[in-house]
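Mind having a look at this structure? Questions to follow.
What you see is the complex with one protein chain gone and the rest in place.
And then chain A:
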Amino acid sequence: MKLTLALSLVLLVFLCQNVGGKKSHKPADLDDNEFAEFEDFDDEGVLSSAEQEATVEEEADFPSESDDIVKTQAKKDDDNEEEEDEGVVENDDDEFEHFTDEDEFEGFDKESRPGKGKSHEVPDLKIAKVPIHLRTNWDSFYLEMLMLAGLGVYFLNFLAGKTKNGKLAQAWMSSHRSILEENFAIIGDDGLSKEAKGTGVFNKESENVYTLWCSGRTCVEGMLVELRLLKRQDLINVMTTIMKPASDQIIVKVTMDASSMDKFCFCIGQKKVMAKLLKEQPDLGQFTEKKAVENYNLPESFQLQSEIGEATSIVLDKKVCAYLEKYEQQIEYIHISDQYSGAKSQYDENQSKMPDVRPSLVFCFNVPGKGKTKTSDVDGMLPLMKLVFYCVDKVGRLALSKEKRLKAEKNRAKAAEGYLKAAHSQLQEAAQLRREEKRRLAKEKIMNEEDPEKARKWEERESKRDMKKKQAKTKMMKVKGM
C-alpha cells in the first residue's frame, strides 16, 4: 500500500513537471521552429541572419553597409559554413519564401521581383528629382542668358547714346562760340561759383539735356540756351523714336531788362504746337487773339496769336518773314511777351495769385534730321541764332504808339483786377468757413454745458445778435430804396 502510494506520488510529480515543461517549451518550440533552419548554425549564424532581416529594411538607405555586415558575418562563419556568402543569399531566398507566395499577398507579381544579387530584394526605389544645378547644365538657363544679354545691349546703347549726345552738344558749342562771345560778357555759368566766371561749357542737366547761361549784354538780363536732345541713352526711347520720329530741340530763352521792352504779347508757331501753348501759357490765353498769317505772307503751317497788331507788324518784318519761310520746318515757335511766366503747373489750380512775370523772348528750334542728327546738322543752326539776336535788338528798340500802349496797359489792368477779385472771393470764402467753424464749436460747447442757466443765456445772446443783423439789413435796404 505504502509502496503504491509512493509510486503514485512520484508519477503525479513527474506528470506535473511534464505539463509545466511543455508550456514553457511551447514558445521555445515556436522559436525553435522559426529558427529551425538555423539549428545547424552557430549562435553567430543565427545572429547574422537576424541582423540580415533587420538590415533588409534599411537596405534602401544603406545597401552597401548591409552588404558589408553580411560579408563580415559571413567571414566569421567561414569556419563553420564555407558557402556562407552565397549560402546566405540562397538562405535569404528560402527565408523570405513566404513573402513571395502569390496566394499570401494580393496584387503580388512574382515575376516582377527584383533580381538576385547585391540588391537583396530592394523595394522599388524612387529616385528623387535632383534640381538642375548651374554647374552641371548651362543650356537650361537660356532665359537668364537672354536677360543678361538684354541688360548688356541696354548698357551698350546707354554708352553709345550718351556719347552721341555729348558730341552733338560739343558741336553746337564749337560752331556758336564765336557769335556768343561777340554778344555776351560771360558764357556758361553754373550759378554756384563765387565769382561770375564764364565756364564756356554746357551744364549737363541729364544725359540728354544741356543748358548754357549767357549774360552781360545791352537790353538783356541773360540768355538761357537749352539743348533738349532725344533720349538716345534710353533704349526704350530709341525704339519709340524709330516708330514715331521726333527731333532734337534747341530752346533759347532771352530774359529782357524790365525797362527795355514795351508791353505786348505775341506768338507765332506750328499749328500743332500752338494748341498746347495756348493751354500752358497763361499770358497767351489772357491777352492774345488769333490772327491770320496770310496778311504777312507766311506759310500755312504757322498760326499767329497777337495782342497788338502794330507790334506784330514791327516784329514780322521782311527779314523775319524770310527766315520763317526758309526755315519753316526748323522753327517750332517764337513767343515774345512782357507777361511771360512759364508753363502753368497742372497741379496749381489756384488762379487767384498773379504769376511772377518777366519780359522774355522764347525761341524753339528743331534740329534737322528727325532723330538721325549729325554734327553737321547742328552747325546749320547758326543762322537761327542770328535771328534770335536780330529779334532781341528789334524788340529792344520797339516803341509802340501812345494809343496802343494805353490799350496794352488797360488789358493788363483788367487782368490784374481779375486776379484781385479771385483772391478776394477766396478770402471771403475762407473767412465764412472760419466763422461757421467757430459757431459750430461754440454750439457744441453749449450743448455739452451742463448748467441750463448758462445755456439759456447764450441762446438769448445769439437770438439778439441775429435780430440786430436782420434789422441792420432791412435798414440798409430802406436807405437804398430811398
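In this text, a contact is a pair of C-beta atoms (placed from the backbone, for glycine too) under 8 Å apart; a residue touches a chain by one contact, two chains touch by 3 or more; residues count from 1.
To be clear about the criterion, contacts and distances are computed from a predicted model.
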Options "Protein Asterix", "Electron transfer flavoprotein subunit beta", "Calcineurin like EF-hand protein 1" or "Thioredoxin domain-containing protein 17": UniProt name of the undisplayed chain: "Protein Asterix"
Residue of A:125, A:149 or A:196 touching the missing chain in the full complex: A:196
Footprint left on chain A by the chain that the document does not show: 131-134, 140-144, 147, 150-151, 154-155, 158, 182-186, 189-192, 196, 204-207, 209, 213, 215-218, 221-222, 224, 231, 233-234, 236, 345, 347, 393
